[in-house]
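Complex shown without one protein chain; remaining protein chains in place.
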Amino acid sequence: MGGKSEVPLIVKGKRLDGRKADELRPIKIVAGTLNRADGSCYLEWGKNKILAAVYGPRELHPKHMQDNTQAVLRCRYNMAPFSVSERKRPGPDRRSVEISKVIREALERVVFLNYFPTSGIDVFMEVLQADAGTRCAALTAASVALADAGIPMKDMVAGCAAGKADDTIILDLNQEEDNFGQGDMPMGYIPSRDEIVLLQLDGEFTKDELEKAKTYAMDGCRKVYELQKEALKKKYAISKV
Amino acid sequence: MNIDRELKRHFIGRLIENGRRIDGRGFDDQRSIVVETDLIKDKAEGSALVKLGNTEVLAGIKMEMGAPFPDRPAEGVMMTGAELVPIAAPDFEMGRPGEDAIELARVVDRGIRESKMIDLSKLVVTAGEKVWMVYIDLHVLNHDGNLLDASTLAAVAALNSAWIPKYEDEKVVRERAKDLPLTKLPVSFTFAKVGNSIILDPILDEEFAMDARLTIATTDKHICAMQKGEIGAFKPEEISIMVDKAMANYSKVKKLLK
Partner (left out) sequence: MNELELRGEIVIPGEEIGKNVRRGDFTYAVGPDVKAGVFGIKEDKENMVSVIPLSGKYIPKEGDMVVGVVSNVNRNGWAISINSPYETYLAREKRRDDDDTFDLRRLYKEGDIVSIMVSSVDEVKNSYAEGPRKLVGGRIAMLNAKKIPRVIGSKKSMLSLLRDKSGCRIVVGQNGIIWIDGPEKNMEVVVEAILKIGKESHTKGLTNRISIFVDEEMARRGAVAPPPLPRDERDEGYERPRSEGRYRDRGSSRGSDRPHGSDRPRGRDYSRDRRGPRRDSPRGEGQRSNEGSGGEGRRDESPQAKESPQGGEQNGNQDQNKF
């Protein structure tokens, strides 16, 4: 990430993959795809493929981790070794640990943890194929999986990133734009409450650029939220017998 | 304590004693098998998702350049890993692979390696220095019994549709240069012994009740790997019967691998 890239990322208002500056990649969300997990969600976002699963509330071990006043929410973001161009060694790396943390903090805002004292609620996100924006996609999938599990929550959180490439603010960076662009800002947002619960940034943005990126990302999150809703409702859609 | 196991193992045993399985299958029937290749086509050099009943395993192939083993300078390298990631079952924990994950990876590896499925001699770029490393990574997505067969099939299907990247100017260029050089396609069959009965392809509930299991990897002519697991025992005659059944079923499953 640095100054303008050698290869232009935006030509005549169109990005390399044909999108306009404020366009999302195609997204597909399916709720309830795994039969052993209490809740689950499979999500495709551009070339990203994410599978999220929720187990809980369930007994939390070891006992010293239990909280007598509320459930403990644990999140694990993990990438499969074959999910990226150069094979990634299995196991958590520092980046995965950080992502797990910021996702957990976003979700803790909405889950009614105090209804399940001493228990644990585990959220697992597996990235099967990665193409930038995986943390937002994982957060989006995790929210759906939590709802699918019947966990009481205030609302779902939608994730979406905005960024900068060729001095232009763009929505939902893909891998090339993330690698060669000038900035990336992942966001987790709850549209009905107008609350930002995940926010990170790396790159170089002026104040105005930042405002624009923020607006783009929030708009993106709103669109993503509608897709989350649709995925859940579709699970119980009635078809003719 | 696994409550699922405790609730189910008694009556599963009884059902089997009476000649019935919980999902109505015959003792020699496998569950339905679905093989989907190239799910990870944008990042992996080969991939396959296998659904064996509700058991789901995703195998991904990554090709990297590396040094050969010192005692085999004219051969490429094949390595198999497995992760029992926590999404797949309530009792799968985060952390380093335990003995189950390691056994799974090694048994799948054995079936593929001993059948000489990949012609490793064709993966040499510079003998003694640079060879292709074939990484087979198994990602278990949903555990409903018989991870071994689902994983072997996923790995074989992924390899069957995998390609070797270009190697230009000392760099791996992730574009298809050619197919992975393959000779045979091994298939594995896992049998469970419950009481005195032997059943093929145990579903998870049946694994709760099983005393012993035997996995047999075979090609059309040869048995190339076997692994007995669990704390029960087999009679010698039972082994022969299972081997026969495995070989008899080989072509049926091989048809799923295009």
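The first chain written gets the first letter, and so on, giving A and B; residue counts start at 1 in each chain.
Here is the rule we use: a residue touches a chain if its C-beta (ideal position, glycine included) is under 8 Å from a C-beta of that chain, and two chains touch if they have at least 3 such contacts.
Not measured: the values here are computed from a predicted model.
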{"item": "Omitted chain's touching partners, listed by label", "value": "A, B"}
{"item": "Of A:G39, A:P81 or A:G159, the one touching the omitted chain in the full complex", "value": "A:G39"}
{"item": "Which of A:L16, A:V30 or A:M153 contacts the chain that the document leaves out", "value": "A:M153"}
{"item": "Candidate in contact with the missing chain, chosen from A:L16, A:V30, A:M218 or A:L232", "value": "A:L232"}
{"item": "Residues of chain B in contact with the chain not shown", "value": "1, 3-4, 6-8, 11, 15, 18, 20"}
{"item": "Residues of chain A (touch criterion as defined above) contacting the omitted chain", "value": "38-39, 56-60, 68-71, 109-110, 112-120, 147-156, 190, 192-193, 229, 232-233, 236, 238-241"}
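As a convention for this text, only the chains that are shown with their structure count from here on.
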{"item": "Chain centre separation in whole Å, for chain B relative to chain A (CA means)", "value": "31"}
{"item": "Contacting residues of chain A [partner chain B, same complex]", "value": "34-37, 40, 47, 49, 51-53, 55, 58, 76, 78, 80-87, 90-92, 122, 124, 126, 128-131"}
{"item": "Of chain B, residues touching chain A in the complex", "value": "39-40, 42-44, 47, 54, 56, 58, 60-62, 64, 81, 83, 85-90, 94, 96-97, 135, 137, 139, 141-144, 172, 174"}
